[in-house]
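Yeah, one chain of the complex is gone here, protein chain that is, but the others are all in their spots.
What follows is subunit A.
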C-alpha cells in the first residue's frame, strides 16, 4: 500500500531502523533473541540449558573447558549420536568411550574429578580435548557452583 501512496503523493519507503538509535522497539526485541553468549565462567547448572533443546546453542565441557559445538549439531544436537554430552561435562563419557547418560554427572551433583580413570582413558581424553580445541571455539571454563556442586 505504501508503494501506491508514495507513487501518488511522492516519497519513498523507509526501512526499519536496524541500528536501534531511533528506539522503535522492534530492534531491541530482535537483539535480545539473538544475543551472543558472553564468554566466561559456567556452572554445571548454567551449562545445562545449552543442550540444543532448551537453547539452540550446544555447549559441552571437557576437562573444565567449555566448547561451543553448535556447528556440530548433527553429532551433539538432539537425536545425534552424542546428544547426551550436550550441556554436560562430557569428560568421563569421552574418556571411557561411553555415550550413556549415567556415566555423566548431572548439574546438581558434585563435579566429576575424573577419579578412577586409567592412563589409557586419560590419554584418550587428552586427544579428544586436542580435537575439540582444533575444531570448536573454547568459550569459557566450567567451575563448581557453591551450594550446588560443592
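Everything that follows uses one rule, which is that contacts are C-beta pairs under 8 Å (C-beta built on N, C-alpha and C of every residue); 3 or more make two chains touch, one makes a residue touch a chain; residues count from 1.
The working rule: contacts and distances are computed from a predicted model.
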Per UniProt record, missing subunit out of "Beta-Casp domain-containing protein", "LADA_0E07492g1_1", "Ribosomal protein S5 domain 2-like protein" or "2-methoxy-6-polyprenyl-1,4-benzoquinol methylase, mitochondrial" is "LADA_0E07492g1_1"
Residue, one of A:37, A:117 or A:143, that touches the chain absent here: A:37
On subunit A, what residues meet the omitted chain? 1, 3-4, 6-7, 10-15, 17-22, 27, 30-31, 34, 36-40, 57, 68, 70-71, 137, 139
